[in-house]
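Here the complex is missing a single protein chain, while all its other protein chains stay put.
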Amino acid sequence: MQAKRTVFPNKGLPYLLLVPQLAVTLIFFIWPALQAVKSSFEREDPFGFKTTFVWFENYRRLFIDPLYLSTVSKTAIFAVSVTALSMSLSLILAVAVNRVLRTNRLYTTLLVWPYAVAPVVVGILWWFMFNPTIGIAPYMLRAVGISWNHRVDGVDAMVLIIIAASWKQISYNFLFFVAGLQSVPQSLIEAAAIDGAGPFKRFWTIVFPLLAPTTFFLLIVNINYAMFDTFGIIDATTQGGPAQATNTLVYKVYTDGFIGLNIGSSSAQSVVLMIIVIALTAIQFRYVERRIQY
Amino acid sequence: MIENRPFLAFLTHLVLILGVVIVVFPVYLAFVASTHGSGDFMRGLVPLLPGPHMIENYSFMLNEGISTAGAPPLSIMLLNSLVMAISIAVGKIIISILSAYAIVFFKFPFRLLAFWTIFITLMLPVEVRIIPTFKVVADLGMLNSYPGLIIPLIASATATFLFRQFFLTVPDELMEAARVDGAGPMKFFRDILLPLSRTNIAALFVILFIYGWVQYLWPLLVTTDSRYYTIVMGIKRLAATADAEPQWNFVMAAVILAMLPPVLVVILMQRLFVKGLVETEK
Partner (left out) sequence: MASIDITGVKKIYAGGVTAIHNLDLAIPDGELVVLVGPSGCGKSTLLRMIAGLEAISEGTIAIDGTVVNAKEPAERDIAMVFQNYALYPHMTVRGNLEYGLKNRGTPRDEIDRRVNEAARILEIAPFLDRRPRQLSGGQRQRVAMGRAIVRQPKAFLFDEPLSNLDAKLRGQMRIEIKRLQRNLATTSVYVTHDQLEAMTLADRLVVMNAGRIEQVGAPLALYERPATLFVAGFIGSPPMNLIEIDYLRDKGALTLPEGTDLVGIRPDTIQLTQPEGPHLVMHATVELYEPIGGESHLHMRLEGSGQLIVAAVPARTAVTEGAKAVLYVSMSDLHPFNKETGRRTD
């Protein structure tokens, strides 16, 4: 791994510098993660007196549990929808901002701040908008003949968390798309214009392909976001309901572990999630390695 | 722009204005709700224009809170959030810059191992190791305390990587010149490297402050004593107590107050914010 051409000759100092971070990492990250792995192979008796080593029993049960499998597919639907919705909205907004000159900073300011809103607050905002009794959205939907009640209708509930989660992520994607658009060389666009391509054609044939690295990066980040950073949104809106319709993998780890106190299963679920994060990180870093080249 | 097409320009602004409306509207509605009296939410549709009770609602929430919902005055929760967000940001920056310094400017046995140990934290978000981490904190007696809120969250691979990345771009000769000039490692760190990292530190601070402020699950787990509630988790308790009829005006006042500090940070330090966001993700 890279270091400086010449380095300081001190022997003990570097360890001293590393101690704080390594201590926190070992105590609060590595050790708990190992514990999770360990208890995913164990089963506690109902009174918590005795734990037995059960090999892959927790995993086996997990993967034949229709509830868990449905959570997997719910999570997938949620992640894909959030990614698609917020990325496409952001791309449109980024392209638009990139076209305006004087007002560009103003629009940017008005569009980026939701990044700083806590997911649980986002949940409450949309929960309020979609409140079946007094919310403005159900009111308007009723006007066009759609009845809305996310408390009883699983699809409504899913739509609600997708909208809320996408709303929060717009600002993030927007900023990265703007950065990506700004790095498209102006000369290419001018060359295409001289070749007779109109603005829409230019976008699809020149700009969009050149944005591919940004798009790919955001794809991974958004999936990651939808899976792991939306706990607060779900907890504030649907709490996984109705009837598990909006239970995501992360939310289930929490409910099974903390509320259901089923440590073995919850740990096995944690381990599955870790594997997913590792895979996503690996993909992301392969891509980053390549990007560092230039 | 290359060509001047009035229709396209119109469309562009239309798209942007629509975007801004989508982004702003939910918050506008929350703000409006926070300015009404409790009785205004009975009529079947939320009010769409601000009402007269703004000061009253906010000062009630800030000073008294809703004790029936187990929520202390918001001023306490805001203070807790501030302490937590600032401590996390500062803590992360300190431990990350030190470890990045060790990794880039020294060669020592187990350097690679240290790097990978730090790297691994990227793959272990708190959401996937909730229970065992909670156990560790409980065993250490750190439940219901500031250290319990803060320390488990301050290991940060991204901040370490950002500093590492930046240190690698600092020309080798600068460190060599400093050594010839008689600066030892800590002197070089303090006199040269730290001043050069100023903008990076500031940008990182903005991002990490937001990160610390919006934490929800972790405070939810480790605090049961309302003296340590942060505003972001406290709000949930407010809203959840009477799901049938939350006191919308008060909940929304809390929502606005919970959003305001980090949103202001983003707006006022937009340049640093964008830099921090785009660079930490590289």
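For reference, chains read A and B in written order, and residue numbers begin at 1 within each chain.
Methods note: contacts are C-beta pairs under 8 Å (C-beta built on N, C-alpha and C of every residue); 3 or more make two chains touch, one makes a residue touch a chain.
Just so we're clear, the structure is a prediction, and the values are computed from it rather than from any experiment.
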So which of B:L18, B:I120, B:L140 or B:A183 would be touching the chain we can't see? B:A183
Touching residues of chain B against the unshown chain: what are they? 171, 173-174, 176-183, 187, 191-192, 195-196, 198
Contact residues on chain A toward the hidden chain run 6, 9
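We adopt the following convention: only the chains that are shown with their structure count from here on.
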Residue ranges of chain A in contact with chain B within the complex: 1-8, 10-11, 13-15, 17-18, 20-22, 24-33, 35-36, 39, 89, 92-93, 96-97, 99-101, 103, 107-121, 124-129, 131, 133-136, 139, 167, 170-172, 175-176, 179, 189-190, 193, 199, 217, 221, 228-229, 231-232, 235-236, 250, 253-254, 257-258, 263, 266-267, 270, 273-274, 277-278, 281, 288, 291-292
Touching residues (chain side chain B, partner chain A) in the complex: 1-3, 5, 8-9, 12-13, 15-16, 19-20, 22-24, 26-27, 29-30, 33, 41, 43-46, 48, 94-96, 98-99, 101-108, 111-112, 114-115, 117-118, 120-125, 127-133, 135-137, 151-152, 154-155, 160, 168, 172, 175-176, 179, 184-186, 188, 210, 213-217, 221, 232-233, 235-236, 239, 248, 251-252, 255, 258-259, 262-263, 265-267, 270, 273-274, 277-278, 281-282
